[in-house]
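All remarks here apply to the structure that follows.
Missing here: one protein chain of the complex. Every other protein chain is in place.
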Amino acid sequence: MISQIILNGFVLGATIALMAIGFTLIFGILRVVNFWHGEAYMFGAVLIFFLREQHGVNYVLAVAIAVAAVALLGLVSDQTIMRRFRGDLMGGVIATIALYLLFQNGMWYIFGGRPRGVSSVLTGNITILGTSISAGRLLVVIASFIAIAALGLFINRTKLGKKMRAVQQDREAAQIQGINANRIYGLTFAMATGLAALAGALIAPIYAVTPVMGGGPLMLTFIVVIVGGLGSISGAFLASFIIGFQQSFTAAYWGAELSLAVSFGLALLILLVLPRGLRGEE
Amino acid sequence: MEMPILEIENLTMRFGGLEALKDVDIRVEKGEIVGLIGPNGAGKSTLFNVISGFLKPTQGKIYFNGKNITGRNSSKICKYGLVRTFQGTKLFMNLQVVENIQIACHTPTRTNVLGDFLGLPGIRKRECEAQDRVTKIIKLTGLEKVENELPKNLPHGHQRALGVAIGLAANPKLLCLDEPVTGMNAEEILMMTDVIKRMRDQGITILLVEHSMRTVMGVCDRVFVLDFGEKIAEGTPEEIQCNEEVIRAYLGSSDEAHT
Partner (left out) sequence: MLGAIIAILAFLIAFPWFSGDYYAHILILVFLNVVLAVGYRLLYVTGLGSFCHATFYAIGGYTSSLLAMRLGLPYALCLLAAGLVPVIFAIAIGWPSMRVKGAYFFLATFAFFMVMDSVFRHWTSLTNGAMGLINIPGIAPIGTLKPYYYLSIGLMVFTILIMYRLDRSRFGAELLAIGDDEELAKSVGINVAVTRVIAFSIGAMFAGFAGSIYASYISFISPASFSLLSTIFILIWVVIGGSRKLWGPIAGAVTMTLFAELLRMSGTLQAILYAIVLLAAIMLIPQGMVGLVDRLRERKGRHGESDLKPKREESARVIPS
């Protein structure tokens, strides 16, 4: 039983990590709290449903399309809307809230509230360390880790990634060195929302798809970046698993509802002891 | 022998691997105008930030009128009487000139929100006395004609004067001016040095950081020189001008490093 809980925590942690890393990147580089991050997740899942169930598109291709589409949406929204709010935290918050309301209700209008299912990609179970895990969920973990590793390589090894880090550390200095901050912002937003969509796309075959499915992951994302430290990728990664395990344990013993409250309480306590989270900068 | 108003002992400030200040000793006597000069990056601003409580030093002690103020926070230090101004124009952009000055005054209403709110008579009387001080400061810094303006509508010289006025309003015994005349024209510089002298005449000790050698030599009683975080010389302006170390420090920083 315990090992099942641990495994659940692991899966949850891996999924949340995709969202939290993107969210913390958006904050670290653009100083924006992206309230529609949960909707990016939801779009990823909905697009999978649309492409796979209604048009029979191959799963891997569907994931690629979903991620690209949402990344494009993120890029466009940054370049047209968020552009006005560089440096304006509250204005940016209101803008992302407006987009959240728009996307949420728009999707509710188009899609309706009825949950839809997406057929599983892999069937059967695999046994690890004496516990069985469904192949589908194992796929989610593996795919997440691959994506996170790819992101890590991108940020640390490529020129573009170095430019992103430069902008995060000191925007003015970066611009003096000739880095086009605006393009970096667009790229960051696209990548982050793309990652969130990937999380949704991976989850779609496992859980039901509804327009409101982004709410829970958004809450967890907030908690994770508070605990991990705003702007820190390693912090977000670490905290995702801490919160993932915590959620799994408290859900198993106290029920899912209380689980969220405990997470928030934990985040609050950590924040008061470590005002910058585990690894936050500034 | 009277206690110096400011005494800095073995002050060291390390940022990670960088040593911004190294074992700095400085003593300022009451009523002096003391200058702090040095090439760019010598650590002058860091020193200011440390003594005014914006940074905690890695090592060393700071005594203000005999009281150990090392590591105290900035608003506390300000209340003791050590006030600093900032480089450039750091002003309350959305308050009028006169309000900028009023807000810096230590008055009873600041700590008594309720009394202020209810308009208690004792509070009002002391507020009126504070208002007199504000008027005097406005006259001293030459801001009479613009007292109801917003800072963004002021010419550069007036903005800098306002910066000094704000510092003055905080009732300093020691006023630390951070590059008060940088970027000013000759006429404005003259105005500012006049203000500085008049403040000293009113009993305020002045410590100023400056790039402009001419200003420093013209107004300071004594000068300290920093280079790479270390004190390399101290003395009267004439002594400093002839000091070889100082000349080398300034020349060396303008050439490329020849090592």
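Points to keep in mind about this one:
When the chains are written out, they are named A and B in that same order, and each has its own residue count from 1.
Please note the rule applied: a residue touches a chain if its C-beta (ideal position, glycine included) is under 8 Å from a C-beta of that chain, and two chains touch if they have at least 3 such contacts.
These numbers come from a predicted model, not from an experiment.
Of the listed positions B:Lys22, B:Lys44 or B:Arg84, the one in contact with the omitted chain in the full complex is B:Arg84.
In the complete complex, the hidden chain is touched by one of A:Arg31, A:Arg137 or A:Lys163, namely A:Arg31. Contact with the chain that does not appear here is found for just one residue of B:Asn153, B:Asn185 or B:Gln241, B:Asn153. Of the options B:Ile5, B:Ala169 or B:Leu226, the residue whose C-beta touches the omitted chain is B:Ala169. Take chain B: the residues that touch the chain left off the picture are 52, 54, 73-75, 78-79, 83-84, 86, 90-96, 98-99, 102-104, 106-107, 109-110, 113, 116-117, 119, 124, 127-128, 130-131, 134, 146-149, 153, 166-167, 169-170.
Although one chain is not displayed, chain A still touches it through residues 27, 31, 33, 81, 84-85, 88-91, 93-95, 97-99, 101-102, 104-106, 108-109, 219, 222-223, 225-226, 230, 257-258, 260-261, 264-265, 267-268, 271-272, 275-277, 280, 282.
By definition in this document, only the chains that are shown with their structure count from here on.
Chain centres here are Cα averages; for chain A and chain B they lie 48 Å apart.
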